[in-house]
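Yeah, one chain of the complex is gone here, protein chain that is, but the others are all in their spots.
Note that the chains are named A, B, C and D in the order they appear, and that numbering of residues resets to 1 at the start of each chain.
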Amino acid sequence: MNLFQSIMEQLLNGLRTGSIYALIALGYSMVYGIAKMINFAHGDVIMVGAYALFMGMTALSLPLPVAIIFTIVVCAVLGIAIEKVAYKPLRNASSLAVLITAIGMSFLLQSLALIIFSATPIPFKSIISMKGIKIAGVDIPGITIITLVVTTAIMVALTLFINKTKAGSAMRAVSEDRGAAALMGINVNRTISMTFAIGSALAAVAGILYICQYQSITPTLGALPGIKAFVAAVLGGIGSIPGAMVGGILLGIVESMSKAYISTELADAIVFGVLVVILLVKPSGLLGKLKAEKV
Amino acid sequence: MAMLSVKDLQVYYGMIQAIKGLSFEVNEGEVVALIGANGAGKTTILHTVTGLIPSKEGKIEFQGKDITKAPGHKIVTYGMAHVPEGRRVFANLSVYENLKLGAYTRNDKKEIEDTLKMIYQRFPRLEERKNQMAGTLSGGEQQMLAMGRALMSQPKIILMDEPSMGLSPIFVEEIFKIIQDVAASGTTVLLVEQNAKKALSIANRAYVLETGKIVLEGDANVLMNDESVKKAYLGE
Amino acid sequence: MALLEVTNLGISFGGLRAVDNFNIKIEKGQLYGLIGPNGAGKTTIFNLLTGVYQPTDGTIALDGEVLNGKSPAQICQSGISRTFQNIRLFHEMTVLDNVKAALHNQMTYSLADTFFRLPKYRKKEDEMNRKAVEILKVFDLDSHADHLAANLPYGKQRKLEIARALATNPKLLLLDEPAAGMNPNETAELMDTIKLIRDQFDITVLLIEHDMKLVSGICEYLTVLNFGTELASGTPNVVLNNPVVITAYLGE
Amino acid sequence: MKNERNKFTKGKIINIVIAVLIYILIMAALNGGMLSRQMSSLLVPICVNVMLAVSLNLITGFLGELTLGHAGFMSIGAYAGSLLTIYLDLPMYVEFIIAILVGGAVAAFFGFLIGVPVLRLRGDYLAIVTLAFGEIIKSVINVIKITNGAKGLNDIPSYSTFRNFTIVYILVILTIILIVNLVNSRHGRAIRSIRDNYIAAESVGIPVSKFKVMAFVISAFFAGVAGVVYAHNVGIIKPTTFDYNKSIEILVIVVLGGMGNIRGSIIAATILTLLPEMLRGADNLRMLIYAIVLIAMMLFNGSGAKERLISSKYFPKFLKRQKGVE
Partner (left out) sequence: GCGNNGSSSSKKDDSTFLIGGSGPLTGSAATYGLSVKQGAEVAVKEINDAGGVKVGDKAYKLDLDFQDDENKEDKAVTAYNTLMDNDINAFLGTVTSTPCLALTKNAYDDGILLVTPSASALDCTKYDNAFRICFTDPMQGEKLAEYAVKTLGKKKIGIIYHNDDDYSIGLEKAFTEKVKELGGEIVASEASASKDNDFSTQLTSIKSSKADLIFAPVYYQAAAYITKQASDAGMKIPFIGGDGWDGILGVVTEPATVEGAVFLTPFTATDSSVADFVKTYEAAYKETPNQFAADGYDGVYAIAEAMKQAGSIKNEDLIAAMTKITVDGLTGKMTFDKSGEANKDAKFVEIKDGKYLVK
């Protein structure tokens, strides 16, 4: 294998993990935009999605497409429920208070999964059976192709949704000023619920791709991609949809390249170092807008 | 029958009672002014009427419908618009997007465009700046935007909270002309103003508020010549 | 020599020339008014004078000292202090602490005094308390000293902001629409206070205001701004009767 | 004002009395064998968490910046202090005091380094950068030789176990006093004014950058000291102990105790250290109950339920006393 092929393969590795980060980061960003809170339980919604798909296919023996829809619905409903129970009562509290509740929610979901499914990893056979292809000597696994396609499609759809539809502009209005949004006739509670539903549905998709990649389900599976995606969302400019995408993919690629060509041991340090440098140069993230504050 | 009627309203902020049981009415086609000193409770009343804060006691009716407990977004669909204190424009959305949101409850695409044109006519500055982020507009420009945004919903009644605040003298004139225009075109107006003189000069009727209670009410012309009003609110 | 001397000041936001070739000279002890239509650039000029924005052109000099390139905190120490069009108090602090925070650079003690409560800490804190209460008295706010600033009614918040600005012991005080949201009686009271500040504290005042009663009542000199540049200037009598000003700003 | 000064000294005396009483109670219980071993071994962790929470409160509660890297400062203090006591050969108290000071100082130096980005960043962007710094510190400690990499440091002398509770207690009280003194001074006022409105703070002549960095440096110092105490209690440290989960744990304490409320931090640190231990009997429901209690406490605090309870007529009057900054 020559250097070119090796670099290409490393790039593809990064691109694939990066797109999964991106998908999760999209959910983070949307929820952040509207609730002004870092939803620490978001990563655990991925975990619930993984178990839901597993249960759908085994216990309920649903056909694959139905199982996927089932997973998405479960997560969306879970997202709404979390918001209603744990965040809504705190609408008037500081965003930090909600952050802590979100952390509590994350513990809660993890311990529930632990009690129900135990800690032993459940093996899960990938539902993606597409064969990989080889271009110019570079192996491109099927899952990489699917992941990239799905992520790109979702990002485009989401961007259109937010910028072109009425519901999308309602979301943006609510994220700016809830009271004023209500004065426009926007149902604030429903808009917030909808945002959580969409964010969680994205997490479900991410969860499905994630377990197809790693083929194992544990109660803590959401923690790592959760925090990485959070970093990605901020890197790209939190609140920005294309930002989440760019941030996720960049994070994946930097991670993979520094592991491959600099030092596996310092990969994390390098990834975070890049993040710090980028934010110092561009304090609102790559594509984030600096909030206009007129003096 | 009154278009908007408020009866025995009481509103609390935590332990503090801001509105201490007051009643008033606005009839269709009227311009009614609400005047009073800082902290008298004018803003609180408007917020309660449009459902942004809950009332503890009392009843609010709009066109015969009880809206006391209705959520804010519902009330808008009944035909009530509110130009809030402090403008509350969506700072990170463009002027155009702000205006479009004003028509959120409407579905008639074509007519929305017409209303937009009409508003651009009234406020040419908004058309010039339609792609600027609302947060970077000057104070006066934001006030125009807030007013334009409220008008986008083609309301039956419009509640305005100190629309002349921070505006240049020429524009104060202009705004009051616009308010008169709006009223003339058939929209009922409930106007809260510090600029009592101006407010009384265009209003049909007025209420004078003091620490959460109505102390005086009547014909605007009569109040304008009332000695106590003159002394307390007109600075004469 | 004039206290404040601004020459050829300019700034752009993207394509918008918000302030252009602006000049102003303010003599010591003057009560100076800056007026003009909405969006003319008045607040922007305040922001340039206080270092919130850096000008793209021109110089700002206070008492002969060039202020260009200085940070807002340094400019405050040089002697310019301000209030804001949209009130900016330290909301979660008491009224007294709001003023004491502004005394930061005048009554100092070291970190060691702080950590170990050395005698100097007590002495200076007492001094600060006295001074702060003295200033609050001018604005009739001393009875609210222990309240959180956020809980004050709007009118009192405006006064507190002026009190706080005054506590930095400025040579030049900038007031951005101090009478906004006040009724005529409150405005009249405010006019007395502003005059008092000028006379008693010997401070030069530059203010932005749309209330012509206040402007003509207390300002000794006016500059009218339009589209970022000077439209007219002179004494109120002259300026307010200038037909150009009437069409652009006053109306009728 | 005169009566303010009186209030001041009166409150101060009450606090001193409380501090001394708590000390006497704990020592009596320890020496009288009234504490179980579980309880005794929790004394120092409680103290460590109090120090961490109080110091983090300076940044989060008083400066108003969210940070997720407090454990990073703690680890720097822990490693610096432990390396000293492992390699130095001095009498215990001398060695330990040097370790405390050096641990704090090295952490403070890193607080200074991290203070620089703080000047440019705000809110969640700052939070993520502090998280990044914490993780970078962790990775670097993981690869360098002197810290013994992933294996961590072993055999750290037991200088701050509950057997030496007095010294730990003195450190906690010192931390609290110094931070409270800071908060109620012109420096503290400057820090709080930045939190409330940094543009206005600048406008009254407060050098915002300087005080932001100062808050970080001081906070990092005490986190470093807490790290030294932690290391000399457990006797073993490794990089993964100080990951972002640890930082979050401290943040939870601060928020639960109330932002800018020192007394709240102390109480919350105690409760949240004890809670998971008290729940040991619940077996596999332990973490579930912990999570539910945490959520319930936050909802109670933040949804206005607390205010309604306090203002209800059934609430005992003597508990209604207003609590200030302390």
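Keep this in mind: contacts are C-beta pairs under 8 Å (C-beta built on N, C-alpha and C of every residue); 3 or more make two chains touch, one makes a residue touch a chain.
Computed from a predicted structure; not experimentally measured.
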So which shown chains sit in contact with the chain we cannot see? A, D
In the whole complex, not just what's shown, which of A:Lys125, A:Lys166, A:Arg190 or A:Lys289 touches the removed chain? A:Lys125
Touch with the missing chain holds, among A:Pro89, A:Pro141 or A:Gly185, for A:Pro141
Counting contacts across the full complex, list the positions on subunit A that touch the omitted chain. 1, 6, 9-10, 13-14, 16-17, 110-111, 114, 118-121, 123-126, 132, 139, 141, 143, 213-216, 218-220, 223-224, 255-256, 259-260, 264-265, 268
Hey, which subunit D residues sit against the chain that's not shown? 34-42, 45, 142-143, 149-152, 154, 230, 233-241, 277-278, 280-281, 283-284, 286-287
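Throughout what follows, only the chains that are shown with their structure count from here on.
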Report back the single chain whose CA centre is most distant from the CA centre of subunit A. C
How many angstrom between the C-alpha centroids of subunit B and subunit A? 42
Chain centre separation (subunit B, subunit D; CA means) in Å: 49
Overlap residues in subunit C, where contacts from two or more other chains coincide: 43, 52, 84
By residue number and range, which residues of subunit D touch two or more other chains? 199
The residues of subunit C that touch subunit A in their complex are 43, 47, 52, 84
Which bits of subunit A are touching subunit B when the two form their complex? 166, 169-170, 172-173, 176-177, 179-188, 289, 291-294
Which residues, counting only subunit B, touch subunit A once they are in their complex? 50-52, 71-73, 76-77, 81-82, 84, 88-93, 97, 100-102, 104-105, 133, 135-137, 149-150, 153
